[in-house]
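Would you mind keeping the following structure in view while I ask a few things?
With one protein chain withheld, the remaining protein chains of the complex are depicted in position.
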């Protein structure tokens, strides 16, 4: 209904042209996919298509992919690709483009009538285009996120819960979204339970697919919770666990994991009456603190930001965060080249770039929280504020 | 056959007889009674890489002189961090020479106990404290007791209050002191001599506070210590000054076990004009006066025997073992 | 002397000792020498007397239920096309260990193996502790004996390419021989045996119900240093020592040279011969294999195994160990005219244990088969790097078991050196600080905003803030000063200590 009208309204300013342009860009990118196939910024053990392919190859040769450490994806995606490869091997690029475009479409339906920003941000984002061209698994994930957020806005509590549970069964970190379920309109608690139920159901499917064995748990959830895989990516943790002393590792693993999973509580305490804000900041938490992210897992959060139109004037780091993000993203390949290819620099360079990138994201989250409470001031006693009033923090 | 065994059995007694000649008695008056029964040595070359040839030859030179003075291979724990003799870069394979016109230090009778990447700080501490993985073979353990004099010799690249192992990790002087303290508490030595031959090596024994430990070093805390000889054919320095002159002293002055050279002579064996660095000494935890201690108490293995007075019958199962 | 020993031995278990030396010219001025020393002993219960069989090996066998144990150490490269077939069991640069032994469980086997390796280090003066031994699945690695046993047999194999072999190993091997100062073992002159083109030595220990055997072998290829004055291959000049006394207790003690056998069992005079036989011409019958590495950066590389068959159809069983620091791109592994009949892959959950990739290949005569294994180079934890991390780490050589219709033998390719990506080794504290700071950045505001509220507040005096900043500034200045003057913390400490001592003296 309303969504459809939006589409109609949007079509007036050459929407179809934009979509087709996005599709063309992606299909061009497929011709140059070899340029991105090995990029560390776009690949990670949990999203790289190459790893999935290796697993499938092992499966075809009759070996168990989960007997080693190197294959980290759950059986569902393994078998899904196995069958895709078997029956429709040529349709993969088309499928990926479709998923990506539909993500963009959903975003455009989500966002308000006046602005096309989310759509543009996503459809014409070079990062998402490149990731699409290498069949990165972040593309289906982004589609999932978009759907969840859509349903979340429309208060389809059951759908949201089930989707969240399903998504969590891949990378575990999205479980934090359960806190957002509190804000869906009707029967909140049951929704939470539903999500957890869906999570276990998905794992049961994995269990069955994996010839009735739990062996996949070690190489999926273990690897996430213990930060076992220390290969470079754009995340926070890899270099830390390369460097940290052997006997401190358990301490830090547990500290980081606990910190992450408890972050939902204070956040829920702070952001109490704006569910989009809550959802997006939790989404940012997930993308920032997941140990094996790629650049593309952040793009959708950034594309969702324009939804928070009403907060626009309150943001503090409007110049700092975007420029830092862009600069670090541009510097990553350079630093990587200096470290790995021409060996004219060492690992710290690349690590520095990734760290700054993540700090920028963290600043964004901080700013979201600040902006929220800043707006509360105007909402609560907006009229009582004089120009240049001093504000400080005090207890409730 | 019986005759030969008979000889074998009384051989010690003959030694004692020789020791008891008057001259020896008079010499013995100059020295304190040793009070130890066996000698152990831990010789460590801590530095990897081909151009550290000299550290390997340091250890080997000392190894040969203490072997000559009677410490058996089973009592010497030798650690070599780099395989220099069989390194492909070595133009004379299987050999190590401490000087251009010297003799081969790496003959057929060398036994290396820890080599290559086994030479780590952890293993060194384990050897001293005797806390090994149960699988560790006998030849890699320091099985000393309250009656043994232990010689610990470290050579490599050092800095202020640390010693580099394999160019990666560091043995700090505090670690060393703790290890020795543990040895003392476990009664693992009677007297100990610690020698550090590296730059700024005097800092290595700064924290040692266990009794009966005499510590020497090639240079003071603020000094570098220097290498002695270079062999242009292989393009590396072949020995360090301190070790060169001290080993020279051992081979010149300490010909046999009963030599009358004392520790003070050893300490003064490398004066500043030879070493180009002032050697460091630490005696405050060593009760004896170095002038009244034989060099061979540490560098040789003097077998000290009890006199046998009573008759011993050997029954038949002695013969059939 | 040993007459008396013989006198004693009458009541002992049946033991045998034999020694053998084989000398061949492999090219115009290259000579191959193969030493073989063997001892065997029948297993009698409660019979603990040893004459020629080394007691320590027997203890090894008994303690670790060893059925078959093989340790090979090698240095240098064997030139297949010039020197013909490699002496079996074939050595490769570094050390190989191959063990069959009884154990009741996987864990038990691992534990036992650890002890066994340490024991070997003690016996052979090696440093094999780093070696990672993996169970080899169905395909063969060496020709394998069959057992009839109640317990479970574990078969482990591993290569340590970094391991060096030097004279101390030879010394220890000699210690295992019954005749050390007499017989052929006189010729084991270390400085000569290591100044060669190729050196390999091995120890084999076998045991079955009846007897337990051991064999010590040393192979060396000598090069004629001065070919100008003809090749004088006098025995005494090769080994720098005459064969003067013979080993009496040996049942067999002989030298094979010039296509005949000289018995040196009981010599009167010192024995010396010149090896005059012409070099045997090696027609290209053998299977040759070598490994090259590809890739030019430190992200991913290629392992390229080339197998060149001779003029006989052969069945190859290629076993390639892939250490834990490389991750094979399984989907990208490609073959060029290889006819694969069986594949086997052995991986393990353990982070530090390596994978074993095995192929059974049928290859026609004269053909060349190429296996290309792309891999990703992994970055490791700081503690997992060797001391010279920038030098890279070795992927061990592939072992190829060739079986032709007439015979079967083992060849090896060569190990390759992989330049791994390395972190900065001086960083741990900084990195911990930085990442922890990043976490603090998110934790701080969360804690602040969730416990406090933004509300109007009267302007506060900034005096204390100024003071704080001043203190911080002073600290920073001091740190910078210390940094640029290269002041060592220990020196500072000593200065303070001396000052305190002075104070004490004053009192």
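A, B and C are the chain letters, set down in written order, and residue numbers restart from 1 in every chain.
Basically, a contact is a pair of C-beta atoms (placed from the backbone, for glycine too) under 8 Å apart; a residue touches a chain by one contact, two chains touch by 3 or more.
Just so it is clear, contacts and distances are computed from a predicted model.
Peer 1: Out of "Trafficking protein particle complex subunit 2-like protein", "Ribosomal RNA-processing protein 42", "Probable cytosolic iron-sulfur protein assembly protein CIAO1 homolog" or "Gaa1-domain-containing protein", what name does the UniProt record list for the absent chain?
Peer 2: "Gaa1-domain-containing protein"
Peer 1: Using the touch definition given at the top, which of the shown chains does the missing chain touch?
Peer 2: Within the full complex, the chain left out of view touches A, B, C.
Peer 1: Among A:46, A:96, A:199 or A:314, which one touches the chain that has been omitted from the display?
Peer 2: Answering carefully, the residue with contact to the hidden chain is A:314.
Peer 1: Check the options C:54, C:158 or C:374 and report the residue that touches the missing chain.
Peer 2: Of the listed residues, the one touching the omitted chain is C:374.
Peer 1: Of the residues C:70, C:120 or C:197, I need the one that contacts the missing chain.
Peer 2: From the options C:70, C:120 or C:197, the contact with the absent chain belongs to C:197.
Peer 1: Applying the definition given at the start, please give the residues of chain C touching the unseen chain.
Peer 2: So the residues of chain C touching the missing chain come out as 75-77, 93-94, 161, 195-198, 223, 290-297, 300, 302, 304, 306, 329, 332, 334, 372, 374, 388, 390-392, 394, 413-419, 454, 457, 459-460.
Peer 1: List every residue of chain B that touches the chain not included in the displayed model.
Peer 2: Spelled out for chain B, the touching residues are 49-51, 86-91, 93, 230, 232-236.
Peer 1: Considering the whole complex rather than only what is displayed, give the residues of chain A touching the chain that is not shown.
Peer 2: 34, 37-38, 120, 124, 312-316, 318-319, 323, 326-327, 330-331, 334-335, 337-338, 341-345, 374-375, 377-378, 385-393
One rule holds in what follows: only the chains that are shown with their structure count from here on.
Peer 1: Which one of the chains is closest to the middle, using the mean of its C-alpha atoms?
Peer 2: C
Peer 1: Go through B-C and A-C and name the pair with more C-beta contacts between its chains.
Peer 2: If we tally the C-beta pairs in contact for B-C and A-C, the bigger total goes to A-C.
Peer 1: Could you put a whole-Å number on the gap between the CA centroids of chain A and chain B?
Peer 2: Result: the chain centres lie 63 Å from each other.
Peer 1: What whole-Å value do you get for the distance between chain B and chain C if each is reduced to the mean of its CA atoms?
Peer 2: Spacing between the chain centres: roughly 30 Å.
Peer 1: Please tell me the distance, in whole Å, between the geometric centres of chain A and chain C computed from their C-alpha atoms.
Peer 2: Each chain's C-alpha centroid was found; their separation is 46 Å.
Peer 1: Spell out, as numbers or ranges, the residues of chain B touching 2 or more other chains.
Peer 2: none
Peer 1: Applying the document's contact rule, which stretches of chain C touch chain B when the two form their complex?
Peer 2: So the residues of chain C in touch with chain B come to 4, 75, 114-115, 117-119, 121-123, 125, 127, 129-130, 162-168, 170-172, 189-191, 193-196, 386-388, 425, 488, 490-491, 494.
Peer 1: For the complex, which residues does chain C have touching chain A?
Peer 2: Contacts found on chain C: 296-300, 327, 329-331, 343, 345, 347-349, 351, 355, 376, 378-383, 421-424, 427-428, 431-432, 434-435, 438-439, 441-443, 445-460.
Peer 1: What residues of chain B sit close enough to touch chain C in their complex?
Peer 2: Against chain C, the touching part of chain B is residues 1, 48-49, 83, 85-87, 92-95, 104, 106-118, 133-140, 160-161, 166-168, 203, 221.
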